[in-house]
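Just passing along the structure, written as structure tokens.
Note that this is a trimmed complex: some chains were dropped, and none of the rest were shifted.
The first chain written gets the first letter, and so on, giving A and B; residue counts start at 1 in each chain.
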Amino acid sequence: MNKRLNLLVFSGEYDKALAALILANGAREMGMEVTIFFAFWGLLVIRKEGYEEDIHETLYQKAFKSMTPKCAEDLNISNMNFLGAGQKMLKHMMKESGKPMLKDFLDGARHKNVKFYACKLSQEVMGFSEEELIDEAITMEVYDYLKDALESDIQLFI
Amino acid sequence: MNKRLNLLVFSGEYDKALAALILANGAREMGMEVTIFFAFWGLLVIRKEGYEEDIHETLYQKAFKSMTPKCAEDLNISNMNFLGAGQKMLKHMMKESGKPMLKDFLDGARHKNVKFYACKLSQEVMGFSEEELIDEAITMEVYDYLKDALESDIQLFI
């Protein structure tokens, strides 16, 4: 199928990232091309697990990074999070109904050659170097996002 | 008009559901075809009022259902909810300016033959059978959503 899906993932929440990655996997399985542009909180979805903190970051960037989830599975949910209890409950319900976790959908998207773009401006504000994000992520500007979106058949802001 | 609007309603909040249903009603009045795919929290928007709880659900699903709004009019708002006070205030302001309630826009969409799709994966995780949702809702998979979205002129993620 000669069709394209373009997602702008602005949110850094477990449930919204799950929605984005389920769409991305489904579209690839149907033969569509898929690009995801991660911006702002969305960068937290593609943070590389276990990465050592950078020494070039400012005090605020250091504080920001230490206060935010370290990897996809640690993200909070957008509703009823209750300091993390809601996220654990959602994960339990997903396991009980035999569903993969966010990490699995993320790995699936990586193996299925979904294109991962990371917003340059957001990286600079938050102090995330390309090395701190998953290997597939390529730093891109808003113009690159717009060009890709213009060539796509579906564009969503998540 | 031979045009189509496709909405993915992920949010289960009063104000966002209102936005989605105002768009859906407006588009139908203009002669457009409209499909709404309800996923995750969005399922709460189309919960059938007064439905008795299912005995096949797990403990977590039972807890989840008892903690979440029972019908569209009970949904919280996404900002300034203040344990429900904000939602009541919004409803007051809507009434004072002569606007219909969410329930009315939902009924309008049902009467105007908007297509209601309910996400299969979300139903399985949350334990919602098709009988617990409004009669118009048909269980669909992410592939069905993508096919419909590909044939639409406007696609929004709400």
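We take it that a contact is a pair of C-beta atoms (placed from the backbone, for glycine too) under 8 Å apart; a residue touches a chain by one contact, two chains touch by 3 or more.
None of these values were measured; they are calculated from a predicted model.
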Overall number of sequence copies in the complex as this file defines it, 2 displayed: 3
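Basically, only the chains that are shown with their structure count from here on.
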For chain A versus chain B, what separation do you get between their C-alpha means, in angstrom? 25
Can you check the complex and tell me which residues of chain B touch chain A? 8, 10, 12-13, 39-41, 58, 60-61, 63-64, 67-68, 121, 124-127, 141-143, 145-147, 149-150, 155-157
Write out the stretch or stretches of chain A touching chain B in their complex. 3, 5, 15-16, 18-19, 22-23, 26-27, 29-30, 32, 78-80, 89-90, 92-94, 96-97, 99, 153-158
